[in-house]
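Structure below; questions to follow.
Apart from one protein chain that is not included, each protein chain of the complex appears where it belongs.
Then we have subunit A:
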Amino acid sequence: MNAQAALSPYSSSAGKTERRETHVLSVLVDNEPGVLARVVGLFSGRGYNIESLTVAEVAHLQGLSRITVVTSGAPETIEQISHQLERIVPIHTVTDLSLADAFVQRELAMIKVRGKGESRTEALRLAEAFRARVIDATTESFIFELTGAPKKIDDFVELMRPIGLVEVSRTGIAAITRGPLEM
């Protein structure tokens, strides 16, 4: 939302907090055509943020997919996002993992680094420390595969930048609650 709208007497509700939080929403959907467009369209249509979004089928027989969205906003806005998502007909459940007791999140990244000589060994040394795997190598480049929380990937990418970072491809996060119960 632009600054003007934020100043509007119609949207600056009394009692709304200034606080911005980042939440991970786990959305279980019927795997039917258009369902992703409905979810993404909701975010763009109502001016909500998407920081990361992943989607894949998770139960083939039942035809279920899981969409994991990372979004940010005031807590009231995030509550509103969950309710708006619940209105979409082919959505089964919306779980705000950030409100759950504990959850784990992982992201996979492929990081291409170019370099020779000293910087090459430096890259390999750091990769080992981060437990990144080499999945492609030439005499002047590596591609590392790294899985972890987004922060860990950010850190690794920053370390690679001065060494010879070429480019990065990331999946966005998948997340799940800890413990024996379903989300």
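Just so we're on the same page, a residue touches a chain if its C-beta (ideal position, glycine included) is under 8 Å from a C-beta of that chain, and two chains touch if they have at least 3 such contacts; residues count from 1.
Just so we're on the same page, contacts and distances are computed from a predicted model.
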* Asked: Looking only at the UniProt record of the hidden chain, which name from "Thiamine pyrophosphate enzyme TPP-binding domain-containing protein", "Glycerol-3-phosphate dehydrogenase", "ABC transporter domain-containing protein" or "Acetolactate synthase" is the right one?
  -> "Acetolactate synthase"
* To do: Using the touch definition up top, pick the residue from A:R38, A:K152 or A:R170 that touches the left-out chain.
  => A:R38
* Asked: Taking the entire complex into account, which one of A:V24, A:L53, A:V70 or A:I91 touches the absent chain?
  -> A:I91
* Structure fact -> Touching the hidden chain, out of A:R19, A:H83 or A:R125, is A:H83
* **On subunit A, residues whose C-beta touches the chain left out of the figure** => 4, 7-16, 30, 33-34, 37-38, 41, 45, 76, 79-80, 83-84, 86-87, 89-92
